[in-house]
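The complex is shown incomplete by one protein chain, all other protein chains being positioned as in the whole.
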Amino acid sequence: MLPTVITICIVALSIALLLNLYRLAKGPTLPDRILALDTMYINTIALIVLLGIMQSSLIFFESAMLIAMMGFVGTVAVSKYILRGDIIE
Amino acid sequence: MPLWVEVTVSVFLLFGAFFALVGSIGLAKLPDFFRRLHGPTKATTLGVGGMILGSMLYFTQMEHQFQFQELLITLFLFITAPASAHIVAKAALHLKVQHKAKHTEQQPEEEQDKEADS
Partner (left out) sequence: MSHKKRIIPHPVLSLLMLITWMVLNSFSPGHFLLGTFLALLIPYLVQDFWPNAVKVHKPLHLIWYIIKVTGDIMVANFVVAKQILGPSDKLNAAFFDIPLEIENDFTISVLAGTISLTPGTVSADLSPDRKRLIVHALNVNDIEAEINLIKQRYEQPLKEIFECYPQ
């Protein structure tokens, strides 16, 4: 039963990532694209967690954690750049 | 693995996948930027939270030892999601992104200009 559920979840997340990609490509504004990238990061974390369950391995946890941190820092850095024209003042 | 664990893990995973998908549908479907902001900040964050709970339960069962490292990711996401939503919204106000929402009291854009000038 669990493998079927994982397959369903992976399909759902792939659709979600495609929708994010659509928003990333279409825009129309810069904040829309930042938001799409941020959502892609979060969906990727979910996908990695699923991969971890699929392979019964705890090793994926660390990459999920790293992506969570990098995603947040990236989003803040780009937004900050828009706001101030500079990242580190 | 006992059946009830499998069922609970499955419920958590499906719950998480559903909300992650709803958040992304909101991002793709809603008409203007500030409405799109609502999907990813709430639904997607909860979606990942649900998935991680399922994963925690699964590994606790597999390793016969309580695993709560993954809770750190959930905690981290729940702290950072509002912060990143806030700063993206601030950037959008700064760029004067078009929106259909009606304003009450003050106009946020004017304040933003004052702040940017100072």
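Some points to look at:
A and B label the chains in the order they appear, each numbered from 1.
The rule is simple: a residue touches a chain if its C-beta (ideal position, glycine included) is under 8 Å from a C-beta of that chain, and two chains touch if they have at least 3 such contacts.
These figures come from a predicted structure and were not determined experimentally.
Although it is left out of the displayed model, the omitted chain contacts the following shown chains in the full complex: B.
Residues touching the missing chain, restricted to chain B, are 18-19, 22-23, 25-26, 29-32, 34-35, 37-39, 41-43, 45-46, 68-69, 71-72, 78-79, 81-83, 85-86, 89-90, 92-93, 99-106, 108, 111-112, 114-115, 118 (touch as defined at the top).
Basically, only the chains that are shown with their structure count from here on.
The distance from the centre of chain A to the centre of chain B, each centre being the mean of the chain's C-alpha atoms, comes to 10 Å. Listed in rising order, the residues of chain A touching chain B in the complex are 1-2, 5-6, 8-9, 12-13, 15-17, 19-20, 22-23, 29-32, 34-36, 38-39, 42-43, 45-46, 49-50, 52-53, 56, 58, 61, 64-65, 68-69, 72, 75-76, 79-80, 82-83.
The part of chain B that touches chain A in the complex is made up of residues 1, 6-7, 9-10, 13-14, 16-18, 20-21, 23-25, 27-28, 33, 36-37, 39-40, 44-45, 47-48, 51-52, 54-55, 58-59, 62-63, 67, 69-70, 72-73, 76-77, 80-81, 83-84, 87-92, 94-95, 97-98, 116.
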